[in-house]
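Shown here: the complex without one of its protein chains, the others still in place.
Let's look at subunit A:
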Amino acid sequence: MALERSEVEKIAHLARLGLNEGDIPQTTETLNSILGLIDQMQAVDTQGIEPLAHPLEATQRLRADVVTESNQRDAYQAIAPAVESGLYLVPKVIE
């Protein structure tokens, strides 16, 4: 099944990826070639096979519900593009 231009635009939006108008034909072609490779899976008989999510079939480890981390806000915000008074700054969301 080949992707159309409109589907590529939708996927890019879902992934929050800006898409340069001029690149759309090439992107569509490349994605279709990758999906062509992936579609080879459909020929495999997987009837009744349990999906494998983790190679060792491990389950999520749990720990006691206690505080283990100290506050490192300043260290983490020192590398942010824009912060003020301990807050991350982004363009105005609500007018």
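Note that contacts are C-beta pairs under 8 Å (C-beta built on N, C-alpha and C of every residue); 3 or more make two chains touch, one makes a residue touch a chain; residues count from 1.
We adopt the following convention: contacts and distances are computed from a predicted model.
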| item | value |
| --- | --- |
| Per UniProt record, name of the chain withheld from view ["Glutamyl-tRNA(Gln) amidotransferase subunit A", "Peptide/nickel transport system permease protein", "Nitrate reductase subunit beta" or "Solute-binding protein family 5 domain-containing protein"] | "Glutamyl-tRNA(Gln) amidotransferase subunit A" |
| Interface with the unshown chain - residue positions in subunit A | 3, 8, 11-12, 14-20, 27, 30-31, 33-42, 44, 46, 49-56, 58, 60-61, 63, 72, 75-76, 78-82, 88, 90-93 |
